[in-house]
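See below for the structure under consideration.
What you see is the complex with one protein chain gone and the rest in place.
For reference, chains read A, B and C in written order, and residue numbers begin at 1 within each chain.
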Amino acid sequence: MSSTDTTPRVWSLLGIRVVSTGEGLAIMEMTPTEEMTNAAGFCHGGIISTLADTAMGRSVRTLVPGVVRSVSFDLKLTFISAAKVGETLQATGRVIHAGRRTAVTDCRVEGPGGKLVATASGTFVVTREKE
Amino acid sequence: MSSTDTTPRVWSLLGIRVVSTGEGLAIMEMTPTEEMTNAAGFCHGGIISTLADTAMGRSVRTLVPGVVRSVSFDLKLTFISAAKVGETLQATGRVIHAGRRTAVTDCRVEGPGGKLVATASGTFVVTREKE
Amino acid sequence: MSSTDTTPRVWSLLGIRVVSTGEGLAIMEMTPTEEMTNAAGFCHGGIISTLADTAMGRSVRTLVPGVVRSVSFDLKLTFISAAKVGETLQATGRVIHAGRRTAVTDCRVEGPGGKLVATASGTFVVTREKE
Partner (left out) sequence: MSSTDTTPRVWSLLGIRVVSTGEGLAIMEMTPTEEMTNAAGFCHGGIISTLADTAMGRSVRTLVPGVVRSVSFDLKLTFISAAKVGETLQATGRVIHAGRRTAVTDCRVEGPGGKLVATASGTFVVTREKE
């Protein structure tokens, strides 16, 4: 829920990596493994939530003036299609509003060929540099 | 997002276990490890989401007549306090409405001493026995 | 979204009234009229949202130390059954967590006989007395 400059340990656990970032934007990837599956054999929704939350949180960290601390306050996911083991998911987190203390973000999680897997939105309480 | 009778693999990955269940109710536990942390060193919000989603999904599976398949459609979390490594979280998922094809659930995630860590709500598309 | 001590004008427009309040609790009522209906002839979901938002906002105003200003930041509704014209709806808003700057609330909207019409949750940014 909160993040500073160190790479989160959970990224290693789930194989989450940064593809690219820009101001107010972060694209992250994760390739679901068998270990991440629900009983039906697809990637568990909570794991997809983790990826989406991560991409949104990372997008918040790209803001100028710099964000030294961000804590996710609210997270909402809508699951649209199942994510298969071995098929890389790409999450694009974007800041849609940034205030002094809060940031509102959204995210699209896509599978191969741009297939929409989930959409998400999140709000963050942020601490900016030199406050 | 979807579940059948097998134990989900993700439960093993995260150490999620069932404490108890009743009709329309499921209590699950998870003890955050270092591997599940965000950069601030607390349990990542997405992992808490996974626990909450799991408890709500499990509560749906307790319905009568039996649910042979449930797919989470929508998941919402509000994060209230940080969850520390080593401090067991208990998630209580409850069905607050069950229709023929959908179920609406909520969940409280609590830490030691009943400290409120997160609240969640979720909607599921369900398939009942003998439909 | 924001409120001070005056009775909101929208309460008059929609016939919203306070039934009772307690610390962290507010029960409000509204009786849908023909003017509030969607094309199917039931009370429009947005009007139910207004009632729920109002009950949650009112529950926030009951906190001690006093809240001099509250602004809803996030509002989520799940609609469960249709609300008919002339059948009074009762919304019970409760504060489930209150911090110095934020409050988290939930709400049940019920029709006659306690029939569940909608559930809601909301987060508020609050300003407390003597801050």
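Worth pointing out:
Note that contacts are C-beta pairs under 8 Å (C-beta built on N, C-alpha and C of every residue); 3 or more make two chains touch, one makes a residue touch a chain.
It should be emphasised that the depicted structure is a prediction, and the values quoted were computed from it without experimental measurement.
Residue in contact with the omitted chain (choice from A:V67, A:V104 or A:V125): A:V104. Counting the whole complex, the residues of chain B in touch with the unshown chain are 73-74, 76, 102, 123, 125. What chain A contributes to its contact with the hidden chain is residues 76, 78, 80, 96-97, 104, 106, 116, 119, 121, 123. Contact residues of chain C toward the unshown chain are 1-10, 12-13, 34-40, 42-54, 69, 71-79, 82.
Rule of thumb we're sticking to: only the chains that are shown with their structure count from here on.
In this structure chain A contacts its sequence twin chain B using mostly the same residue numbers, the overlap exceeding half. Central chain by Cα centroid: B, whose mean Cα position is closest to the mean of all protein Cα atoms. Computed from the mean C-alpha positions, the centre of chain B lies at a distance of 27 Å from the centre of chain C. Annotation for chain C: residues 76, 123 touch two or more other chains.
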